[in-house]
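One chain of protein is taken out of this complex; the other chains stay put.
A, B and C are the chain letters, set down in written order, and residue numbers restart from 1 in every chain.
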Amino acid sequence: MSRRPARVQLDEAAPLLEVSGLRTGFRRADGDDFVAVNGVSFTLRPGRSLAIVGESGSGKSVTVRSLLRLLPKTGRILDGEARFAGVDLVGSPDKAMRTIRGREIGMVFQNAMEALNPTIPVGRQLAEALTWHGLCSRSEARERAIATLADVGIPGPERRARMYPFQLSGGMRQRAMIAMAIIAEPRLVIADEPTTALDVTVQAQVLDLLAEIKARGTGMVMVTHDLGVARRFCDDVLVMNQGQVVETGPIADVLDSPREPYTRMLLDATLDVGDVARADARPVVLAAPAKRAPLEGSARVADRGTGDEVPASPAGAPIVVAEHLKKSFTSRGGTTHAVRDVSLSIERGRTLGLVGESGSGKSTVARLVMGLHEPDSGRVLLDGHDVHGDVSDVQRRRMQMVFQNPYGSLLPHYTAGANITEPLRLQGIGTPAERIERASELLQLVGLSRDDARRYPQQFSGGQQQRIAIARALAPEPDVLVCDEPTSALDVSIQAQILDLLSEIQDRLGVAYLLISHNLAVVETMSDEVAVMKDGAIVERGDRRTIFASPQHPYTHQLLGAILPVRGVGATSAATA
Amino acid sequence: MGPSTEREIPMTRTRCRRTARVAALTAAATLALASCSLFPDSGGGDGGGAEAGGSITVQATNFAHIDPQSITFGMWLVQMGLLEGLVLQTPDGTDVREGVADEWEVSEDGLTYTFHLRDGVTWSNGEPLTAADFEWTYERLLDPARGDSGVTTGASSYQVPLGILNAEEYSTGVVTDFDEVGIEAVDDQTLEFTLAAPNPGFVMGLTYPSMLPLNPDAVQGEGDWQQPENWVGNGPYNLVEWTANSSMRLEKNPEYWDAENVALDEVNVQLIEQGSITTTVPYENGEVDIQAISEPAEITRFLADPELSEQMYVLENAGTAYLAPIHSANPILEDPNIRRALSLGLGREEIAGISDMTSPATTLTSPATPGWSEEMAAHDAMWGEDAVAEAQEILADEGYPDGEGFPTLTILAGSDFPQLDAIIDTWNTNLGIEAVKDVVEVGVYVERRDEMHDADYVGYWYGSFSGISTWPYQVEQLWSPEMVRQAGLDAARYEQFLAVQNDAALAPGDRTKQLEDILSTASTPEAQAFAERVGEAKSTTNEAEQQEIFFDAATLREEAELLLPVAWNDVVYVAQPRVQGLEIRAQADRYYFKDVSVDDVAE
Amino acid sequence: MGYLEFFGRRLARVGFSLVVISALTFTLLQLAPGSFADIQRASSGSTGMAGAAAQEVAGQFATRYGDDVPAWQQYLVFMKGALTWDLGPSYKYPAQSVESIIAQGFPVSATLAVLATLIALAIAIPTGVFAALKQRTAWDTGSMFVLTLGHALPNYLTAVFLVLIFAGAMHVLPAAGWDGPQHLILPVIALAIGPLAVLARYVRSSMLDTLSEEYVTAAIAKGGRPGVVIRKHVLRNSLIPLVTVTGPMLAALMTGTVFIETMFRIPGLGLSFTQAASSRDMPLLMGTTLFFAIILMATNLVVDLVYGLLDPRVRAESGRKLRGSRISRKDVGRPGAGSSEGSRAVVQGLG
Partner (left out) sequence: MAFISLWVVLVLLLVAIFAPLVAPYPPQTTDYGQQLAPIGSPGHPLGTDTLGRDILSRLVYGFRTAFLVAFVAEVISVVVALSVGVVAGYRGGRADGALMAATDIMYAFPTYLFAVLLVTVFGRNFWSVMAAIAVAGWVTQARLVRAQVMTLKKRDFVEAAQGMGAKGPTIATRYILPNALGPLLVTTSFAVPAAITTEAGLSMLGLGIADMPSWGAMINEGVRFATSSPHMIISPAIAFAVTLLAFTWMGDGVRDAFDITSEGRR
């Protein structure tokens, strides 16, 4: 149908988006402003798409929200200009803004679950975007809503339109979210981390959808931390750091030949599937030298016994063996078979990577192996002892775990030191004095200072918290570390450091890893062997190279196909999946 | 689509307006419902008597029954105008006047009273009211089945001072044939009482609620005779409405013999929870016409206010607050000297000082009783320096100089009066004796009063009596020989007494006898002397003589110093200026509705 | 259907609880010192004589429960009657059956409670919404201050002051009594003030929570006018949980207005209950207790049902959640529970 003329006069000639010297600040408790966005300028021509990339806290989200004036009460645009097709987005009255929001500029939010009203059917939420702008009648709006849902590839749109957000799958929710953004056929769509919450395969689909929309000539600004996504999707890129623009230009140029060190750092930190294949040097050591742990310190940790030593089994022999694990959870909802039949083994001092998408049951496997869950059937042998049966505390402590969310896994009311010594205290290892000494050694080993022992978890950054978590896991000198998504909560640069730390530790202490991750690149970088999980079963497993070089199982293909590499090579292959 | 677009916005508006309306409706509905079904449909205007001529609103302590034969505050309300006895008290309460009976004579020996019911006197349902109805009523009153233990029960115990032949015996099961009781309906209009002994107070005694006639058919009939729909009375007013715990409405009874002299068409009674907070706001707000006020501060304020003080009706020394000993394993209070010391050490002046309407009491007997005199008091000075000095002396002699070594006394009470603190306070300052108050829930209060307690729980319980100021009543009824002698029993004997009282196996008659034996032998000499004296009073014909006997009986009661008089309380009523003909009597009903009228010109 | 099944189980629990409650009450009554007769004596104002009323009761009792039967049998007899809602005569009002007393008293208490709740809601919701929208302004703090103040005073104290002002000083309203709508005003206000404060505070914090939700931002991003966004996205979602506070509040009001009833001489059920307790009127006390228990538990059930109907998420989920919702209700029920002072950011454009 034909679009009515907008109520604000748009200058068709002017660039779609023209931002110059935009500064946005948040009022702090002490009164003065914390400047989140500091002088951002860029221009977006119609039909082009811009990626705003950066790590958390770089101000990329605030930038786009400033454009629509969707700032929290405490936030305000300090100065600078932003024009949408000639219309002043900073100065013009709220009334004018309302005619632009949703009507001319659609916004896609990161988490559809939160961005959709839980108590209103999806269809109605879509329709609002039309009726509010008086674009058409309610009945028409309903039609359009259903049409748009179909448009974004939601099967059975009539039925889905009547559903509530929580009744839709993650992918569908995100599609609905996008549908809501585009239903009024805006000229510009702003997407704030539109795929971060999604699995790779779903992400690929959603991105294809966005690509289509873009193909219709809709301008697009996408905020993302994922350079791969940016590259796959956008024409231009804007690299941000601490509220400022580091570098900007056509995406290929910037990513293939970065001018700024920060950009380069980002790029280097970012892992691509295939990196390992290309560079034989492993691991990619990027951590700042300062963060290196003094060798002798860690050496002492390595060879100093703490009393009850466990006779070590010959190297090469599997230290952890899981046989035919089965686990299902029953709730009022019904029974879900989280793990159908999983067998795996990890050799001393080596790493088994377990890949899979959310709901594939990989985390459950981790917990079964750790002995946190009782398997319905099957058993886990730690060096020959059944973890769920005859294993002694002494033996049990030879397997420790690192969790995805470092903060959540640390005891909030304990200091870093106390957190690290807690497992020792529980096992009654050493005297308090010894434990404290041990704690500071470990802190140094993971690249923190001994003074950090006295601080509380919330006083550390995410990366540091994960380091503490690792130190805690290492405290009882385990032979096996189960790492459940150890880096997925972290920024790429931090991720690189943590991965580096992990492999370094493995080299030094000969710890074996069970690495759970959804990120194939991470798995490839870290693993000796790889197992691919889907719907509670391992669909394919084997040596890292073979899996990545010549995947057998179609699902593995799909996964690999969905990868969006940052570096030029392979970009084409990933285009469609 | 243009118009349709227009529609959209209004639609939502109407929707929210609708919801608003719904809420409003519900509110309105509830209100409507409230006003129609919830409230008693008050005939003549509500509360404020101002607009409705001939209607007043009074307050009464709440009650569950209006059976004049069971002791609740209900019996007083009945007495005020729902039922009428053979005789009424004069407004000042000093003498009697005609009621259902318009004449009566006494035999020379003073043993036979003959009452003649006035002609054509009827019940509110028009049926004639006969002497037989009275006889039936009194049989019901004395029915032993309605009694518990040997002690005569409930309201019926109040006929004791009447001394009707065999009445007590019948009610306690000693005599089983009612014909032997000295009550007989000679014919429809003649009722004859035969007394065991002359009793000058007899006729006055008939003005007590328990002597009011009941309509046999109604009482025996289906349904609750105390409910308005079933009510049959003979008083100036009929019960037309009763909302439990809240209010009652009385309307003039056209069948009443003296209807033309009954002024008010309607009486609204507000039922106040006993012990609940009553302020004078409703009165000053014109919602209430007649109300009793008990709060000292209120009284002070009314006295101070020139206008309000005009509206006060005071009945002096109508009641006596007293202390009675708790039965305890600790014998200290069994020593008369100790009791004397405690009595003398009691700061009666300070205690009474709490309120403008109380005065220090020298005797239990109300000073309003004709012929009362200070001589009855146990001591010339019941308070003041000399008294305190004497008390301290006694204590010292008894081995408790300045109260040293004296056990901590407990004062048991059913609710927390400031007087309690004053008692404790003055004992402490005057005698150096420690005392604590044990204010307990009423249920516990009554139980603890009669229980036997351990050595560490010794002291007094705090009580208060008021009643008509006739000698029989003051001496025989309040602080009765039973009560005084029980108080005089030592620990061992009291346990015995309780044992007998609770012995279910005993026949009523025997129990009474055995209890009487204990009381008449084991109590303190003074107490027994008092009881004997009261006994003698029954056997005299001569009124003057009898009064003397009662007088020194009362004196003995004081000397026993078992029950310690604390303070005399005035009764204070306030009535709106428009209220006429109000007089406050010593009897607890205070006044008859039939005497009250309103003069709305005064408004 | 898991839903229905869940409520089946809830009903069973209610039944069980009722049995326990009645048993407890009865036992307490047996333990409590002083019998009905004793207390008749006390209120008769003279010693050593039991009221004939006590006798009458003894008779009543004998006819219904048999002569001096063991306590547990009395209990059984009572409960048997209770099943058929035949609770027998009260001690204190021997002529009246307990059920009839309840039938008279409850409508009164209920009216008070319902009116009070309605008034509370009518004022609380706008105030709370307004305060939330004007967060951290004088309006916000001011209104909350006043409300908390009103809530700080227990209702009987508020009642006293109301009476002193409107009846004592201004002579515009009756101080007490139960003779028509004008007698409702003061008690209802006195009852409403406390809940009003709690509700308003709750609405406010609930609003603040919702306002900081991403979907509200999304709604604005769709170009919604503040009014529309608030009405369609904020209000509904913030008011749904209000059910969980209002329900029990209403129940509490319906059953716990003793002070107000005594103070205003309102013939409600609270009064009967208190009297029953203090006069040891077994049948009446048991009756009222059971009745109250039923009311309270019924409200619980209804609230959960309604909550489920209002919030699709809950509807879809199993009972576990509903239990949870009751827990949170318990917390939010207390003064000023709910969220912190909007510690999460609230989007502009709704000011």
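Just so we're on the same page, contacts are C-beta pairs under 8 Å (C-beta built on N, C-alpha and C of every residue); 3 or more make two chains touch, one makes a residue touch a chain.
Everything quoted here is computed from the prediction, not taken from an experiment.
**Student:** I'd like to know which visible chains would be in contact with the absent chain if the whole complex were considered.
**Tutor:** Over the full assembly, the chain not pictured touches A, B, C.
**Student:** Per the definition of touch given earlier, which of A:336, A:405 or A:493 contacts the omitted chain?
**Tutor:** A:405
**Student:** Please pick, from A:393, A:507 or A:543, the residue that touches the omitted chain in the full complex.
**Tutor:** A:393
**Student:** Write down which of C:128, C:168 or C:312 is the residue touching the left-out chain.
**Tutor:** Looking across C:128, C:168 or C:312, the contact with the absent chain belongs to C:168.
**Student:** Just checking the interface: what residues of chain C touch the absent partner chain?
**Tutor:** Residues in contact with the chain left out: 13-14, 16-17, 20-21, 24-25, 28-29, 31-34, 141, 145, 148-149, 151-154, 156-157, 160-161, 164, 168, 205, 209, 241, 258-259, 273-274, 277-278, 285, 289, 292-293, 296-297, 300, 323-324, 327-328, 330-341, 343-344.
**Student:** At which residues does chain A meet the chain that is not included here?
**Tutor:** Within chain A, the residues touching the omitted chain are 367, 370, 372, 393, 396-397, 400-401, 403-405, 408-413, 422-423, 426-427, 469, 472, 476.
**Student:** So which bits of chain B touch the chain we can't see?
**Tutor:** Residues in contact with the chain left out: 275, 277-281, 284, 295-298, 300-301, 350, 353-355, 415-416, 418, 421-422, 425, 436-444.
Basically, only the chains that are shown with their structure count from here on.
**Student:** Select the chain whose centre, defined as the mean of its C-alpha atoms, is least distant from the mean of all protein C-alpha atoms.
**Tutor:** Centroid comparison flags C as closest.
**Student:** Go ahead and note the Å separation of the Cα centroids belonging to chain A and chain C.
**Tutor:** Centres of chain A and chain C (C-alpha means) sit 49 Å apart.
**Student:** How many Å are there between the centre of chain B and the centre of chain C, using C-alpha atoms for each centre?
**Tutor:** 38
**Student:** Which of the residues in chain C end up touching chain A in this complex?
**Tutor:** Chain C residues touching chain A: 2, 135, 213-215, 217-225, 228, 232-233, 236-237, 240, 310-313, 316, 318-320, 345-349, 351.
**Student:** Spell out the part of chain C that touches chain B in their complex, as residue ranges.
**Tutor:** Chain C reaches chain B through residues 32-35, 37-56, 58, 92-96, 101, 104, 107-108, 111, 114-115, 118, 121-122, 163-164, 167-168, 171, 174-181, 183-184, 231, 262-263, 265-267, 271-272, 275, 278-280.
**Student:** In their complex, what parts of chain B are in touch with chain C?
**Tutor:** On the chain B side, the touching residues are 12, 16, 23, 26-27, 30-31, 33-35, 37-40, 42, 46-47, 64-65, 67, 69-73, 145-149, 151-157, 224, 226-227, 243-247, 270-274, 276-277, 279, 281-282, 284-287, 414, 441-447, 449-450, 463, 465, 478, 480, 482-483, 486.
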